[in-house]
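Excluded from the complex is one protein chain; the other protein chains are retained at their positions.
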Amino acid sequence: MAELKLPEWAMREENYKPSGDRDFFISRSLLRLMGVLLHIRRQAKNVMNYKGLAAGRLLFVFIVVLLTVGTRMGAFLLLVLTGELVLLCFMPGSTILRILRNALLAMLFSALVLLPALFLGSAPAIVLIPLKTFLTVMCLSILNESLPWHVLTASLRVFHVPQIFIQILDITLKYIVLLGEISLEMLYALKLRSVGRNPMKKQAFSGVLGVTFLKSREMSEEMYRAMICRCFTGDYPVFSGKRWQVQDALLLVSASVLVLVYSYIEGAFL
Amino acid sequence: MIEFQDVCYAYERIPVLQHVNFTIQPGDAVLLAGPNGTGKSTILKILNGLIYPGQGKYLFYGREITEKLMREHKYSKWYHQKVGFVWQNPDVQLFCGSVEEELAFGPQQMGLPEEEVLRRVEDAIALLHLENLRMRAPYYLSGGEKKKTAIAAILTMNPEIWTMDEPLSALDEKTQLWLVDFLKALKKSGKTLIISTHDKTFARDFADYRILLNEEHEARIETL
Partner (left out) sequence: MHIPDNYLSPSTCAVMGAVMLPVWYIAVKKVKEEVPKDKLSLLGIGAAFSFLSMMFNVPLPGGTTGHAVGGTLLAILFGPYAACLAVTVALFIQALFFGDGGILAFGANCFNMAFVLPFTGWLVYSLLKKYLSSVKGEYIAAAFGSYVGINAAAFCAAVEFGIQPLLFTDGVGQALYCPYPLVISIPAMMVGHITLFGLAEVVFTTAVLAYLKKTSPELLQTQRAKESISLYGLLAALIVCTPAGLLAAGTAWGEWEPEELAEQNFVGHALGYTPSGMENGFSFGALFPDYSVAGLPDAFGYILSAVIGTALLILIFKVVSSFFSDKIDYEKSVHGV
């Protein structure tokens, strides 16, 4: 092959003096995306002693949330708070911080929303609502941090959620990660090539989104074909090697105790 | 020009680079070689200012590249113009509506005059034989065409230092041969090339030396 001849401008050294342009939007999207991906990846690694059925935990959390929302007594909320704080103690510091921050933000928000009601002279029980928000958010975050998502979604089977629904959930989660990684790399590439004033930030950004979308369509089509190649007939068989265990029984007992305490505090026995 | 001083880096507490030292002079053609997972991509990411050494220093023209420095807008733009990066997966690099726009993206941003931008786009298209693709959307090109478009998009920015991550992947033999010629031409015009590769024979005839990473994540410099 004949020797390649570079154009004249490509042989020179580029004498480039950039003028200032802000592209915080790239950095910000990068950070956000990285945050979400990091969270999902970390979440998938949560294996905090999940012996026993995830469904048991799901049910337990459901009961706790129900009672928390239902109570009219501060004392019961305090009891729930105590329990949740103790559970938090067994988690790593960064996780604790994340959970508390989310819960506090939720509480703050609900307090703000309720502020007018307070001035209009509503029932005194209304002051409990921000605390209830705090507790329920914390409860769900603890569940979320202690079980990987795929285990959680799988546990939905016990409650006879249709298979196809669970499968879609799983695939969605997987694709959030895959596509997230692609768009993360794209944003990096955009950042590397954003060497000056970019008058078309929106176009570049929508380009990133567009390619991500196309990629997702392509991937889902490919996956469907791959599934057909693996004898997919439209049915999702149930595969679950787990049975009810001691831990689930323990959870059940504590749930019953909680219900008893709830009725005691609410005065059902009086 | 490029100097790694005792650079260490870890992903999630697992070291991928341990005490890497090397210096690259302007005009050098360097290969980064070694098995999968020995830190080739990590070195490229550090070179592009996407991540920063966990320990040790990376100096660019004697100036240490730190997160703080790269947050300085003018410097980081200048730096990204100096160092061009061709990603392993061209999909992530192409986001414009057409090949033409893709090539014009860099020079337009640099604020070059309209006719200069046009000239560069035309030259790059001619050089890489992209004439038939110029109005096509990059996403729908074949693997080899995408790679060429990605390379052309970096070429129009005319960086001093070219970094490439596994440029041979997804290229057929003809395109691989073309790539070698292209790299030779770049080297001849004084550009610095830093290329990661698995291929033992690739670029042996024009590369000056290679940095061999072993599974202990140490780097050794080998002349060719």
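Labels A and B are assigned to the chains in the order they are written; within every chain, residues are numbered from 1.
As a convention for this text, a residue touches a chain if its C-beta (ideal position, glycine included) is under 8 Å from a C-beta of that chain, and two chains touch if they have at least 3 such contacts.
Because the structure is a prediction, the values reported are computed rather than measured.
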Which of A:A75, A:L209 or A:A249 touches the missing chain? It is A:A75
Residue positions on subunit A contacting the omitted chain are 73-75, 78-79, 81-82, 85-86, 88-89, 91-94, 96-97, 100, 265
Interface residues of subunit B toward the undisplayed chain are 8, 10, 13-15, 18-19, 54-55, 215-217
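We take it that only the chains that are shown with their structure count from here on.
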For the pair subunit A and subunit B, the C-alpha centroid-to-centroid distance in angstrom is 35
Within their complex, subunit A touches subunit B through residues 1, 3-7, 9-14, 16-22, 182, 185-186, 188-199, 203-204, 207-208, 210-211, 214-215
Subunit B contacts subunit A in the complex at 48, 50, 73-74, 77-78, 80-82, 84-85, 87, 89, 91-97, 105-106, 108-111, 116, 119-120, 123-124, 127, 139, 153-155, 157-160, 177-178, 181-182, 184-186, 188-190
